[in-house]
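Shown here: the complex without one of its protein chains, the others still in place.
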Amino acid sequence: MSFINLALSLALLGVAVAIAPILDTVDRKLRARLHSRIGPPTILQTWYDIAKLLRKEIVVSEGGAAVIVPLSMTAASALLALSSLPPGMPSPFAPLDLLYLIMFSAAAHASFILIAVSSGNVYAVIGGFREFVLVSVNEVAYVLGLTAVALSTGVLSFSGAAYYGDFRPIPYIVSFALLSLCLYVSSARIPFDLGEAEPELASGVLIELSGPLLAFGIISVLLKRFLAAAVTATAIALPIMRYSGVYGLPGFGLLLGLTIAVWVIHALIAASLGRSRVGVAVKTLISLYIPLTLLAYTLLLFGV
Amino acid sequence: MVKPILKLITVAKEAGVVTRKYPYDSPLLTEEFRGKIEIDASICWGCGACVKACPSNALTIRESMDVRELVYFAGRCIFCGRCADVCPTGAIKVTKEFELATEELEDLEQVVIHRKVKCPICGKHFVPQPLGRYVCEKCAKGGVPTYMMVCPECRRKVGVKKMIRCKGG
Amino acid sequence: MRVRTPRALKRSIWVFHLNTGSCNACDIEILDVLAPFMDAERFGVKLVASPRHADVALLTGPITRETLPKVVNALRAMPRPRLVLAIGACAVSGGIWHDSYSVIGGFPRLKKILEENGVVIDRVVYVPGCPARPEAIIYGLAVLVGLLKKKVRKEVKEAGER
Partner (left out) sequence: MNQHKDPLPERLRPIESLIREWLWIDRGRTIMLDVKRENLVEVARGLYKEIGAFFKTCAGVDERPLWGGYAVHHIFGIDEEGLDVVVYVRIPEKDYPWVPSIVREVPAADWCELEFRDLLGIDPRGRLTQRLVLPDDWPEEVKPLRKDVPYGYRPPRAEETKPAEVGMYPSGVPVGPYHPALHEPEYFELYVEGEEVVDVRYRGFHVHRGIEKLAESPRFDYNKVTFLAERICGICGFVHSCAYVMAVERAGKVEVPERAEYIRALLLEVERLHSHLLWLGVAAHLLGYDAGFMHAWRVREKTMILAEYLTGSRKTYGMNLVGGVRKDITPEKVPKILKVLEEVAKGTKKVADMIVSVPQVRKRLEGTGVLRKSDAAALSVVGPVARASGLNRDVRKDYPYLAYKDVSFKVPVYSEGDNLSRTLVRVEEIFESIEIIKQLLDRMPPGEVLNEEWDIEPGRYAVTSVEAPRGEDTHLLITGVGRPYRWRVRAPTYANIPALRPMLRGQELADAPITIASIDPCFSCTDRMLVIDVRTGKRSVLVTRPQVKVVSLG
């Protein structure tokens, strides 16, 4: 692990924190345009929201103070998961970056559910419960998807694959499909934003948070979302890096650009769909994940 | 999944951005809109027809010794415009004003003060001056304006006295 | 203690819709404010689902007896600075119901009850109208956070003068 590795990784984290709220505004702008209206006045709207929340009072319900622990855990795990991606250079966690990625993403999701439990609100708990059901299905597929992507490059590490991976196109594409689907689900967007489902849960998991706590909660959600887009972007960037040799700062730029593109595509999909029901969502996901996983691993086994 | 995305894009594209940039742009008002009312104090008689017609008590009358105040409280107004319908002098006009937001409820009040006519006999104040003048003018055509500016009680007394005198004479 | 309206509120206004027994007309106009033609998101307005997230309570209705305790609770749940936009004739003064048996009759009376209960409201702006049109609501929000100045003021006229 060299100094430059660490620097780029830290830069990625910094950029993530800085632009996730901006991307959220882009999201809102895009949605507004699809709704035939103008939308937020500037690209910094979500930042303004956060700035305002930081100046507001914290109202803590009985026993709700414990919420700060899972809240910081969520943000920290999301950031750690992000730093296991190769931002143009091998990640500081290479060659075990995949393991760390899986671990930290899981930690981020789990602690997010804990927020719900520790806030003790009935809606939050239902939201957390839904989140749990969804995450437990999704996380299995996510692990399988990540592994399949890595296996189809021949190297069990993203950082390694970017340098000396041997990409087998067909299994790669199939595993990528599986992975990107899981990542879309973990970005908690419609139709899978079940935990926050406003019409029945009144913004579920985050319902009890106020002021700076809420700002923190929003940043955590956005970081989780950024992570989902960044992992998808990495999976797209890997073959480009490997075969056209875009490393270092340009590689960093490539990853960032792709992340933004993936974010926008996610936003577009979310804007044009409705919210699913938890039972239906799980059924749909399983019916998509099983064939995709089987296909990916068969292809890998038979060495296409 | 692709179908709804395409459909949404088509619908959004056809509609374009429809947002009216109020307050930088004009509001979406039609010429028929009924906003706040305005009372023209110069022609108001203080007769109280509007007060009687007002369903929500937005128009009220405050009586004191020598003054009758017609109070319009826009905060309670339901903007039906019935007052303008019934106003005999056309003093009440419905405007298109709707930007009434304020921190102080007082700002929403419009008061028209009517000094009352003083009875030359007993010195009591009884009817708003313009209303009194109007009644005088109307009755002047009939030819008996003499006791019109006298309060009803004194008028009755005077009338009775007069009658007695007539009979007696 | 009086908390100054933070300047940050000018750019980001999160609103919570609190219907206290209104006839729905103001409520649909509030939704209309968010709909494409008026699009309050232009001012950073966002409708939130929980009073904990809200800066401004959009209060409609004359506050019926049945809703009173719940309204007090909902307002108490809001973090400070706590702003209220009283929308419509009912919320401003009780409207056509002002003297009915089952209403409290407008925000000014609620404010007293809130004070008794130790719930401080940092700023209120009244938006008359029956229902208040979407433009009037936007105007009210702008006055509330200090983007625009109020236009109305008390008028006292002597009969006979112009």
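Here are some notes:
Each chain carries a letter (A, B and C) given by its place in the written order, and its residues are counted from 1.
By definition in this document, a contact is a pair of C-beta atoms (placed from the backbone, for glycine too) under 8 Å apart; a residue touches a chain by one contact, two chains touch by 3 or more.
Predicted, not measured: the structure shown is a model, and the values here were computed from it.
Contacts of the undrawn chain with the visible chains, over the full complex, involve A, B, C. Check B:P55, B:P88 or B:P120 against the missing chain and you find that the one touching it is B:P55. Touch with the chain that is not drawn comes from one residue among C:G21, C:G44, C:P81 or C:P128, which is C:G21. Those residues of chain C that touch the chain absent from the view are 16-29, 31-32, 35-37, 49-52, 61-62, 64-70, 72-74, 76-77, 95-97, 99-103, 113, 116-117, 130-131, 133.
The set of chain A residues touching the chain not shown comprises 31, 34-37, 61-62, 64, 120-123, 125-126, 129, 190-191, 193-194, 197-200, 202-203, 207-208, 271-280. Along chain B, the points of touch with the absent chain fall at residues 1, 3-4, 7-8, 11-12, 14-15, 18, 28-34, 53-57, 78-82, 85.
Please note the rule applied: only the chains that are shown with their structure count from here on.
Remark: chain A and chain B have CA centroids separated by 63 Å (rounded to whole angstrom). Averaging C-alpha coordinates per chain places the centre of chain A 38 Å away from that of chain C.
Shown for chain B are the residues that touch two or more other chains, namely 15, 17-19, 21. Shown for chain A are the residues that touch two or more other chains, namely 35-38. Listing the residues of chain A that touch chain B in their complex gives 33-38, 268-269, 271-273.
Chain A makes touch with chain C in their complex at residues 28, 32, 35-41, 45, 48-49, 51-52, 55-59, 198, 202-203, 206-211, 214. Considering their complex, residues 1, 4-5, 7-9, 12, 15-19, 21 of chain B touch chain A.
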